[in-house]
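Here's a structure for you.
A single protein chain has been removed from this complex, and every other one stays in its place.
Moving on to subunit A:
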Amino acid sequence: MLAQLRPAIVLMLLFTLLLGLAYPLAITGIGQAAFPAQANGSRIERDGVLIGSSLIGQNFAGAGYFHPRPSAADYNAASSGASNLGPTSMALRNAIVERSAALALDMPVPADAVTTSGSGLDPHISPAFARTQVARIATARALPPEQVAALLAATIEHPVLGLIGEPQVNVLRLNLALDAMAPPAS
């Protein structure tokens, strides 16, 4: 019994040094050297200002921007979170009713438009949800709807080889492209 104590303690400490410090620090060193953009959080800057991360959703409420999905975390990227509401939750049902009413669409509502994501930071929306927003944005920015629709079509990310992944729209990238095309009326 006591003979087993020494290897238990010594190996635990050695593994802590090797796996807990040497391994992550080595990966940090190599990662920072080889893939600095990704290793530092895929930053997006505009005019020298950090706008956000291309991987992390952020909130948009203005009429002139494409809106992201509802978020249970309020797009707080320092504290991710989900609603965790179950399938028979009355709170979830009521929320969907409210969100659908706010969208006021004369067609079936895209599911991602009225549900919260797993992370609360979903950077994407479905192309269907994006299309429902084209008319609003065209009006707010005084642009022809065709021009906004064309920008959207160019921004949709399709599955690689038609197979890998889902059709999706990165909301932040799309809104940046929108600003580049027609600066927001201030």
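In this section, a contact is a pair of C-beta atoms (placed from the backbone, for glycine too) under 8 Å apart; a residue touches a chain by one contact, two chains touch by 3 or more; residues count from 1.
In this section, contacts and distances are computed from a predicted model.
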item: Chain not displayed: protein name in its UniProt record ("Chemotaxis protein CheA", "Potassium-transporting ATPase potassium-binding subunit", "Sulfurtransferase complex subunit TusB" or "ABC transporter"); value: "Potassium-transporting ATPase potassium-binding subunit"
item: For subunit A, residues in touch with the removed chain; value: 1, 4-16, 18-21, 23-24, 26-28, 30-32, 34-35, 38-43, 49-53, 55-62, 65, 69, 75-90, 92-93, 96-97, 100, 107-112, 114-126, 128, 159-160, 162-166, 168, 172, 175-176, 179
